[in-house]
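A single protein chain has been omitted; all remaining protein chains appear in their positions.
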Amino acid sequence: MEREKLIKEENLAYRKTPLLTDAVMHYCPGCTHGTIHKMIAEVIEDMGIQEKTIGISPVGCAVFAYNYIDIDWQQAAHGRAPALATAIKRLNPYKYVFTYQGDGDLASIGTSEVIHACNRGENIVIIFINNAIYGMTGGQMAPTTLLGQITSTTPYGRRSDLNGFPLKMTEIVAKLDGTCYVTRQSAHTPLAVRKCKKAIRKAFENSMLNKGTSFIEIVSTCNSGWKLSPVKANKWMEENMFPFYPLGDVKDR
Amino acid sequence: MAVEGIIIVDKERCKGCGICVINCPTKTLSLSKEVNGKGYNYVYMAKEGCIGCANCAVVCPDSAIVEVYRGRV
Partner (left out) sequence: MSEKILMKGNEAIAYGAIRCGCDGYFGYPITPQSEIMETLMELQPWESTGMVVLQAESETASINMLYGGAATGKKVMTSSSSPGISLMCEGLSYLAGAELPCLVVNVMRGGPGLGTIQPSQADYFQCVKGGGHGDYRMIVLAPASVQEMYDFVDKAFSLAFKYRIPAMILADGVIGQMMEKVELRAPKPRRSEEQIERECGSWATTGKKPDRERNVITSLALDAPVQEQFNIKLINKHKAIEENEVLYSTYMTDDAEYLIIAYGSMSRIAEAVIDMARSEGYKLGLLRPITLFPFPKKAIDAFTDRVKSILTIELNAGQMVEDVRLVVNGRIPVNFYGRYGGMVPSPDEILTEFKKSIK
């Protein structure tokens, strides 16, 4: 057991951030939500802003985000998180305010709130988890579901003539004058996580610079909804999601 | 003397998704034959060779790899 001699403070290369609670997450094995929660918690810890951060959780699988990151939280009605965040930030300009929303929440029922918050240039952070499916309700079509993708409400694959086209929210909000930073990231490899965490940190920093809204889409997996193993889901995402939802900064001003 | 590492796994947090296993550059991680309290095959260091890069911890969705140490033995 030579190796166990390494276990001492000066050799610590990584530790679970104390900003993540000890609660075991309710997400399915391999779900990207957990990785994203961790990144957000680490950014809040690194920036030392636990006392100044307010998170808004959505309706969807991440409704319980408030059980996992040790900050003050509010749970929003479906799609309305950017409206809550608008008021919280305007009434408390020295707080860091972020929304955490899935594709059903942000890109379907909540399009009005997200467009207008971005267009007003609210100094908030919007984190948009796009896994192209409704996870919590059992795998129905989302606005971001790819053409041909099978879901429980598109059992023969999404068809544009029946179901319309997948919605690219990131490209839409990038066109709005109120956004300052719009980027699309992923969280499936160590490199992707490191890049994504950097983007999250930048977005949080922007929210105190009076520059406008920062919007981060994180292309994610829903292996349960996609009916794939966690590892295969990551591969499917790389092969099918990334060509349609290309990663990288769309806007940075 | 090469750099070596060790990971500390909170077995009960692990859901056996295997994402750490495929992201391990030295292929030292495996899922156990035994299961934890929830019935998941949890990750463990099956072989020598860990360099303490923490890639596994970085990608772990459940933060089940709670600590990583790196140094020279």
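Each chain gets a letter, A and B, in the order it is written, and its residues are counted from 1.
Simple rule for what comes next: contacts are C-beta pairs under 8 Å (C-beta built on N, C-alpha and C of every residue); 3 or more make two chains touch, one makes a residue touch a chain.
Because the structure is a prediction, the values reported are computed rather than measured.
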Touched by the hidden chain, restricted to displayed chains: A
Sole contact to the chain not displayed, among A:A85, A:M169, A:V182 or A:I216: A:A85
Sole contact to the chain not displayed, among A:L6, A:M25, A:M39 or A:I54: A:I54
Hidden-chain contact residue, picked from the options A:A76, A:I129 or A:A192: A:A76
Residue in contact with the excluded chain [from A:V63, A:A107, A:M141 or A:A203]: A:V63
Residues of chain A in contact with the chain not shown: 50-54, 56-57, 63, 66, 70-77, 80, 83-88, 90-92, 95, 112-113, 116
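The definition used in the following text is that only the chains that are shown with their structure count from here on.
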Where chain A and chain B are represented by their mean Cα positions, the distance between them in whole Å: 25
In the complex, chain A residues that touch chain B: 2-8, 10-16, 20, 24-25, 27-35, 38, 187-190, 193-194, 229-231, 234
Chain A contact footprint on chain B (complex, rising order): 4-6, 8, 10, 12-13, 15-19, 22-23, 38, 40, 50, 52-55, 57-63, 65-71, 73
